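Once you've had a glance at the structure underneath, I'll fire off some questions.
With one protein chain withheld, the remaining protein chains of the complex are depicted in position.
Each chain gets a letter, A, B and C, in the order it is written, and its residues are counted from 1.
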Amino acid sequence: MKNLLINLVEKNKKYTQDGKLASYIPALLKANSEDLGLCVYDIKNNEEYWAGESDVKFTIQSISKVVSLIIALNDNGRENVFKKVNVEPTGMGFNSIVNLEIRNQDRPYNPMINAGAIVTTSLIFGENEEHKLQRILNFLRRATNNPTIDINREIYESEKATGDRNRSLAYFMKSSNILEGNVEEVLDLYFKQCSIEATAKDLARFSAVIANDGIAPWNDEVLVSREICRIVKTIMVTCGMYDASGEFAVHVGVPAKSGVGGGIIATVPRRFGIGIYGPALDSKGNSIGGIHILKDLSEELELSIF
Amino acid sequence: MKNLLINLVEKNKKYTQDGKLASYIPALLKANSEDLGLCVYDIKNNEEYWAGESDVKFTIQSISKVVSLIIALNDNGRENVFKKVNVEPTGMGFNSIVNLEIRNQDRPYNPMINAGAIVTTSLIFGENEEHKLQRILNFLRRATNNPTIDINREIYESEKATGDRNRSLAYFMKSSNILEGNVEEVLDLYFKQCSIEATAKDLARFSAVIANDGIAPWNDEVLVSREICRIVKTIMVTCGMYDASGEFAVHVGVPAKSGVGGGIIATVPRRFGIGIYGPALDSKGNSIGGIHILKDLSEELELSIF
Amino acid sequence: MKNLLINLVEKNKKYTQDGKLASYIPALLKANSEDLGLCVYDIKNNEEYWAGESDVKFTIQSISKVVSLIIALNDNGRENVFKKVNVEPTGMGFNSIVNLEIRNQDRPYNPMINAGAIVTTSLIFGENEEHKLQRILNFLRRATNNPTIDINREIYESEKATGDRNRSLAYFMKSSNILEGNVEEVLDLYFKQCSIEATAKDLARFSAVIANDGIAPWNDEVLVSREICRIVKTIMVTCGMYDASGEFAVHVGVPAKSGVGGGIIATVPRRFGIGIYGPALDSKGNSIGGIHILKDLSEELELSIF
Partner (left out) sequence: MKNLLINLVEKNKKYTQDGKLASYIPALLKANSEDLGLCVYDIKNNEEYWAGESDVKFTIQSISKVVSLIIALNDNGRENVFKKVNVEPTGMGFNSIVNLEIRNQDRPYNPMINAGAIVTTSLIFGENEEHKLQRILNFLRRATNNPTIDINREIYESEKATGDRNRSLAYFMKSSNILEGNVEEVLDLYFKQCSIEATAKDLARFSAVIANDGIAPWNDEVLVSREICRIVKTIMVTCGMYDASGEFAVHVGVPAKSGVGGGIIATVPRRFGIGIYGPALDSKGNSIGGIHILKDLSEELELSIF
């Protein structure tokens, strides 16, 4: 396995040339666009394998949408969450406001686009914003088996300073009564969760928890219910890779979620948790090297669930 | 003329039953939905004729879009303004965000929809927000020949508290670099200009200035350049009555602008300035009694410019 | 006047370099892209003035939308026509199907876009398609004072062979019960009316009839009612120049209609009928040289109705 991973990183490194760093958050431009790292957590024998830049820290960005969905489902129950956000894929981009106006004013299409994730974040329980953030961090620390997980202040400030499109989405939803509470506070928490830092290894362990029906394989702690895991994996398949989700399902065929920081999590039910880091992105906003690695890995190990 | 106006108010009063007060700004619901008033300023003989509730104060709302367009054109010149906001009619509603995303991200369709008016407001010169507001008020005081024109604080507070859709539009434009400066300050000025109070008589005088190529007929003061008047009247014809502008042009055929407070200004070049108040609105957001009065008046006096 | 026109053609000829022939109907590519011709019919003294290629024949294309609107209004009355087609400008292109689906399924936005013109064509009375075509041709022969007006068979065949987007629009409207009757027959008549040939001089006379409230100035024959003329001129102002109608209204300010064959008609109420030919088009589909000439002419002679 170790050799396989090393070969895959080597083989697919060239694609990083064709990608671009995310530019809409200025601080993300500081990443090294040639980085490409990979970690696979093997659930059956509790082993971790890695290659490339698997220890480089980056912000998880949209991968945090999986986290806030899990916590919102846990806090509110499935019915209450899906009253506020639907689970349908959308043919539009992740920050589109068109569909909100044209077809679906009562709730965003799904929790993997920005509008939907702002809603799930708003549903997280907590006495105040700080408390909610601590609950997010605590969950992730246990789910990555890494107690040092925290937010990157510089990136958070950059997100906040340039987050006007998300502000627009949030105020649109506020005006349509989709979003309740204080808009600026919800956005602040949203920007913070996007700015959480992790490595490919951290993400591999988080993926392993989801792939293992919510049980941390290293200590058998139940972190997420089996039903929530199933729901989250389903939504990752249909909506996880932005508007390239359908193609990813055909070519790779496992529940996955990417972030514009270059991260991808991919979960192979009861077999593997996979974490990837490669900040050079394709035109859809997915790690270009990461997607290629996952295609090869899926073929090599027959990972597709279909 | 006086008798004609009295007859028209009487004849069309019944339509106020079919309309509804604007509800999205709670304070607007305090208006009397049966009110219907009308004032015609005859430019040639400098006479004012009126009927119905022509002395009731109401907020001018979208009619302020004409004011901010005039001042922005005066401050920046035509070229600079139309670099920031186009002059094309749109088939969408006044607060639509769809067209911004789909077709025209570089500038809003025209200065008579909310997005476009937020832009023209942002272009008004002034040392600070207060200074800009004073310039707007001073202009309107002279153009209505009424030095007591001011904003209605209660309505302004209500607009500000419920203006999330406009916030969404403004942040969208900020994120697309259409709008510059401090978004909340621009919005605050925008909410204030919408909350300016006037009567049908005030609006008749303001209309007369525009109809008279920018010269106040009562004292021959030049308040607006002839070219700006021509541009403003053109845009009022193509875009002034929300997405009923085309139908209004066919049925009435004069440059006009309505507001959800129930006001309408209509300008008959070199003949009349018309101000109307009737807070019961049709489904497009135009004063339902006012539209009926203008149709009759246009037929009776052959007002159409076409 | 004659000298003015010669100067304007000369001055604006250079812009034909920046335009392109319409390419979506292959036969239109045979035109000479440098041609630029102009004719002004002076209603008051019944004189014609011209310059440039004012005798070159070309197909009137979308200018025929004015013709079918006039005949449909005459045959059916205003109420019946506007039940089937609205009179609102649209921010979308002339062949857009989006607005039909999203907002306005019951009728097309206006009679100056393809969908709307297909509807007005379908409303023309006649025992069969041939009879309807003869009625269109007879009307235009009288309105241009040219009994040789006819269709260009080659262009008609080309339109028909490549008219799939119009077929799509028509079948969409058929499926929504907007369009009645045999779709292919309606389309055939539509393609034929688009293929009617005329010169700038012919169009100047046709414009003069509309500008003169429907009365042919050369023999005082009443060809169109005054009310229909008024309606048609209104719709030309708000919707006549595709999605550049608003800008054209600001810069020129007269009722006008263009066609992708390079023609423009412009009517100056009770003063002039103007016909233009210049097949090099700008990005909106309007004659690029023609638009420049009309801007100059409007300034020179103060033509704007606003």
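In this text, contacts are C-beta pairs under 8 Å (C-beta built on N, C-alpha and C of every residue); 3 or more make two chains touch, one makes a residue touch a chain.
These numbers come from a predicted model, not from an experiment.
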item: Shown chains touched by the chain that is not drawn here; value: A, C
item: Selected from A:Val67, A:Ile235, A:Ile276 or A:Ile293 as touching the chain missing from the view; value: A:Ile235
item: Residue ranges of subunit A at the interface with the undisplayed chain; value: 86-92, 99, 103-104, 109-110, 230-231, 233-235, 237-239, 243-247, 249-250, 253, 255, 269, 304-306
item: Absent chain, residues of subunit C that touch it; value: 96-98, 101-102, 164-165, 167-172, 174-175, 183
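Just so it is clear, only the chains that are shown with their structure count from here on.
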item: Touch-based graph of the chains, sorted into line, ring, star, complete or other; value: line
item: Farthest chain (mean CA position) relative to subunit C; value: A
item: Whole-Å separation of chain centres (CA-atom averages), subunit A against subunit B; value: 47
item: Where subunit A and subunit C are represented by their mean Cα positions, the distance between them in whole Å; value: 54
item: Subunit B, residues touching no fewer than two other chains; value: none
